[in-house]
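Excerpt of the complex: some chains, original placement.
Order of writing sets the labels: A, B, C and D. Residues in every chain begin at 1.
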Amino acid sequence: MADTEQKKKGLGSVVINAERCKGCGFCVEFCPTHCLELSEQYNAKGYHPPVLTLPEKCTGCNMCGLLCPDFAIYGFLFKKKKK
Amino acid sequence: MKADPKGVVAGAYFIDGDHACAEGAIAAGCRFVAGYPITPSTEIVERIAERFPLIGGMFIQMEDEIASSIAIQGAVWGGKKAMTVTSGPGFSLMMEHIGLAAMTETPCVFVDVQRGGPSTGLPTLPGQGDMMQARWGSHGDYGIIALCPNSPQESFDLTIKAFNLAEQYRVPVLVMLDECVGHMTERVVVPPADEIEITPRRYWDGPKEGFLLFKAGPDRVPPMVKAGDGYNIHVTSLTHDERGYPVMTAAAQEKLVRRLIDKIRLNSDAIVECREEQTAGADVVIVSYGITSRIAIPAIEQARREGVKVGHLRLITAWPFPAKRIRELSHHVSCFVVPEINYGQMVREVERCVAGRTRVERVSHGGGAVHNPKDIYAKIMSCGKEERK
Amino acid sequence: MARTEIKIGGFGGQGVILSGYIIGRAAAIYDSKHATMIQAFGPEARGSACSAQIVVSAEPIAYPYITTPQIMIVMSQEAYTKFSPELAEGGILITEEELVKTHNLRKDLKHFSIPATRFAEELGRKMVLNIVMMGFMTSVTGIVGVEAMRQAVKVSVPKGTEHLNLNAFNKGFEYGEKLKSGAA
Amino acid sequence: MTEESMDIDMSMPTNTVEEFLRMERMPHIWCPGCGIGTTVNCFAHALETSGLDLKKVSIVSGIGCTGRVAGYLKLDSFHTTHGRALPFATGLKLANPDLKVVVYSGDGDLTAIGGNHFIHAARRNVDMTVILINNFIYGMTGGQVAPTTPIGATASTAPYGNFEEPFNLPYLAESCGAVYVARWTAYHVRHATKAIKDALLKRGFSFVEILAPCPTLYSRRNRLGDGLDQMKFYKDNSEIKNGADTKTLGLSFQGKIIVGKFVDKDKPTYLDSMNAFYAQKFGDTYSPYKG
C-alpha cells in the first residue's frame, strides 16, 4: 500500500516560491516527466508561476531547480524517515 | 561654410539630449564615430549607427574606450570629422588620448554624458563630477575646450559648435552633457542645412614645398593636411618641432607646449561663451552650467519675488573659464552662489577669479539627482541676508 | 496655460514611455507649447513599475522634473499604489478600469476610469490600450489639443499601425467626451 | 494520509542553492527568462559538490548583467570595473594562493574591453576559473553588438545586422594556453555543473563558456522569441563533441552549437613555474611563495 501511495505521490516533489517566479517556463518545458504546468493565476509581479499538476510523476530530480533562473522552484526526493 | 544638406533633416523633433547630440554631430559634418557603449551615453551612438549608413558615415563600435578615442584621431588624419562618446568610466580611460589629441593638434570631439561617480557609481543617474577631469585629467599641461549644454536643443547646437571650435583651433573639444540633459526629451529644431554655420577643416592651400604641419600663424593654430595628400607628414606624440619631428629638449617643449596652451588662453575672448541674465546690478549672482542652470531658475525666481537682486551667469564654455567676466562681476556683486552636482569643482575657478573680493558660496550635491531648488534658494537668501544687514 | 505636470505609470511593455512621448510630442511639436519628458532608466527599473513624467507649459520649462503632478494616468495596480499619493490636491486621476482597483481613493481627486483594455481588445489588439488611454486623457483634461494628439499618435506608432492606433485614440477620446457630457 | 505514508519525511528540504546566495538581496535584477540565473544554479551546485572550503572561494565579476553575479553569491565577492575582473583576480590569487578565485562575467566584459586581460591571464596560466556567460550581446547597457554577436544578428549598435566576425572563444582560449576549455549552454545544466566543477578543481587557467538567453535584448529583438525559445533552440541544435578541435567551434546565427569539453591538459601554473624557477636559482635560500 505504502508503495503505491508513494508512487502516486512520486519519488519526490517540488517547492515553489510563486512570488519569486517570473514565469519563464523553463521548469515546465524541461521537466523530464512533464509534471509541471504554468498556473492560470498571476503572482504579485504579474507572472504565472508553475504548479505541480502531476505530483505522482515528479521524481524529485531537481532539473527544474537547476534551470530556474529565479531560484523559485526546486525538486527534492522524499526520504524514508529515519526511525 | 554651410552644413552639408546630406544628413541634415530639418524640422522640429521631440527627442532627447543624446539623440540631439547625434543629430548635431551629423549636421556639423561628422562622418566618423567610434564608440563603446556606456550608460547614459549609448543612445548617441545608437542613433549614429542607424543614421550613418545612408549618409556615407562610418560608425564603428571599438573594443573599448581607449581604442575609440584613438580611432577617431586616425579618422581625422584620414580626412573625416570625428567624434567619440562616453560617460565617466569610459572618459577616464580616454584621458591618455585627450592628451594625444592636444599634443598632435588633432581636431576632434569627445562627448561625456556625466553620471554619478566616482567609479561605476550610479550608472543611470546624473552627476556633474567630471568637470575638473575634463580640464586636468590627462598628464602634463595642455589646453582643451569644454561645453555644457542644458537642453536637447543645446545638445544639438553645442555639438555643432564643438566641431566648429575643434576645427578652428585644432584642438579636442569636450561636450560635457549630463544624464538629465542626455535623457530628457524636448523639442529640438534642426534648421535647414543652409542655416547651419560650419567651420571647415583649415586645410593648407599654400605651396606644397616648405609646408610645415606644426607651424602656426598669428592665431597660434597651424593648418592641416590629411594622409594621402602627398605631404609625407609626420605626426608624433613626442615633443616635436614644426616639421613634426621629435626634439627632446626643454626649448622645443617650451615652444610647443606653450603654444598649445596659449592657443586656448590667448584666444579665450573669442572662445568663451556665457549667458547672462540680470547680472547688471545684481547683488547675488548664480554661476551654473548644464542641467543645474535650469534647476536654479525656480530658486532665482522665488528669491527675486522676495526682493533679492539675483543675476544668473551660465557657463556655455566651462573651459576656458570666463575668468575675465567673473573678475569684472566680482567688483559689483556681493555674493556668488555656485550650485553643482559635485562637491565643488567649477566653484574653485570662481573662487580663484573672485580673489576674495566677494563671497563665493557652494551648493554641492553628490549626484544621483538634481538639486532641490529650495537648497539653492536657501543659499541665495542666506547670502542676501548677510549682505543686507 | 500654466505649467502642468503629468505622470504616467504602469508596467513594462504597456507603452508607458510611448504614451508620455506622444503627449510631449503633441504639445511641443503640434501644439506650439513647451514640453519636457523624463523617463526612469536603468537595470533597477527593468521589468517592474515603469513611469514617464511630462511637463507641459506655455512658457519655456526650466525645472524639468515633476514634483506634484496635476494629472496622473495609471495602468497598473502597483503604479496606483506607488504614485497616486503624489498627485496634487484636486488633481486628475485616470485609471484603467480592469487593471486598477482604486481602493482608498483620495477624496480630493477628480477620478476618471475607463475600460481601455476592453476597448483595445474590441479593436483586436490589446497592445493599443495605452493609446485608448491617451484619447481619453485628451478629452477629459484638455491639456493638449486633440488634433495635435492625433498627429502625434500617427507619427509615433510603428508604421502600418497608424490606423489601428488612431481608432484606439478616437475610441478613448469619444468615451471621454461621452463621460463629460454625462452620457457614459 | 495513511499511517504508512508517514514513513516518508515530508518536511521540505530547503533549496540548497540558497545557501550560496545572498537571499536578502533577492529578487535579483535579471529579466524573466534570462539565462544568467540558471548558470548560477550550476555554479552553486558545482561548488557544493567540489568540496572546496567556501571561506576560501572568492568570486570576481566585471560590470554587466552577468557582472552582478558576484553580488548575489554569499562568498567573498568583488564587483570591479568593466573588463577588469581578470587582473583583479590575478592580484587576489597571487596575493593569497590559498584562495580559489573564480571570475564570472559577461562576454562583452571579458572579451571586448577585457580581451587583453583574457589572453594574458590564459598565457600566464594563473590558477583560476573563468565562467563566461555568452548571451551574444551587451545586456546591461541595452543590447549593443558584442565581439560574440553572430554575423547577421541585429543589435542596437548594429541596427542593420552585425557583419563583424565574432570570436571563437574556445579557440582563442586554447591559442593562449588555457588548460581547460569547455562550452555548454544554459540548457545543459547538468553538463555545465560538471564542467564548472571540473574547472574549479583544475590547476591552472580553466575556462567555461556558457551560452545563455538574453530574451530582453538579444532573442526578442532578433525575433527569436523569449528565453524559453532560446533554451529550446539550444536543446535542439547543440551537438556534444568532447575533444573537438577548437578551430571548428565558431558560432553562426542560429546555427549548430558544438558543446563539450575541448581542452583538458596539465601545465605548471604561474606560481608553480615561479617557485620551481626560484628554487633552482636560489636553492635552499628560497622558500616557495605561499602568499
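As a convention for this text, a contact is a pair of C-beta atoms (placed from the backbone, for glycine too) under 8 Å apart; a residue touches a chain by one contact, two chains touch by 3 or more.
This is a predicted model, so every value here is computed, not measured.
The full set of protein chains in the file adds up to the formula A x2, B x2, C x2, D x2.
Keep this in mind: only the chains that are shown with their structure count from here on.
The centroid of the Cα atoms in subunit A and the matching centroid in subunit B are 58 Å apart. The mean-CA centres of subunit A and subunit C are about 41 angstrom from one another, to the nearest whole unit. Between the Cα centres of subunit A and subunit D there is a gap of 27 Å. Among the residues of subunit D, those in touch with two or more other chains are 31-32, 140. Within subunit B, the positions touching two or more other chains are listed as 39.
Here subunit B touches subunit D in the complex through residues 35-39, 42, 45-46, 49-50, 53, 59, 61, 63-65, 89, 119-120, going by the rule given at the top.
Looking at the complex, you find that subunit D touches subunit A at residues 2, 4-10, 12-13, 15-18, 21, 26-28, 30-38, 40-42, 45, 186-187, 189-190, 193, 226-228, 231-232, 235. Within the complex, the subunit B residues that touch subunit C are 12-14, 39-40, 123-125, 179-180, 183-187, 291, 294-295, 297-298, 370, 373.
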